[in-house]
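Report on the structure given below.
A single protein chain has been omitted from the complex, and every remaining protein chain is retained in its original position.
Our next item is chain A:
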Amino acid sequence: MRVIDLCEASEGTEVILATSSDEKYPPENIIDGNSATFWATTGMFPQEFIICFHRHVKIEKLTLQCYFVRSVRIDKSNAKEPVDFERWVERDLVHTEGQLQTEEFMFRDGNATHLRFVIKSAFDHFVSVHRVSIEGLNVSSLT
């Protein structure tokens, strides 16, 4: 097995829920592989989005690119449906004036079918999430 970009559209990964929706800045922009496009939140925190892989994967490295995020938590699930999330990692970010926040996470226990991102607080009234890229392995299809 080789390490691949698990967010590539050809791999079938989707954002299946987001708590904010401006049709001009949809959550699909998070996993389109392009840092120039983004999902914008539309007010009040926490805000969430859920990424569904539609298969079992093993995540090795995750990179989050965003702006104005103060505190984020990532939960994961191994269920077929987006249920039974367990807390995985939580981190406070540093504000980087005028440039994207780029946050890397490395994992050993990366087995998942879904990831839930909870943006708990922010440095401003709104945040943008430009890109989530996830490197890892395809493990098996959902049975």
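Here is the rule we use: contacts are C-beta pairs under 8 Å (C-beta built on N, C-alpha and C of every residue); 3 or more make two chains touch, one makes a residue touch a chain; residues count from 1.
By definition in this document, contacts and distances are computed from a predicted model.
Taken from the listed names "Glutamyl-tRNA(Gln) amidotransferase subunit A, mitochondrial", "CDK-activating kinase assembly factor MAT1", "Intraflagellar transport protein 27 homolog" or "F-actin-capping protein subunit alpha", the protein name that UniProt assigns to the chain not shown is "Intraflagellar transport protein 27 homolog".
Contact between chain A and the unshown chain involves residues 21-25, 35-36, 38, 40, 42-45, 67, 70, 95, 98-100, 121, 123-126, 128, 130.
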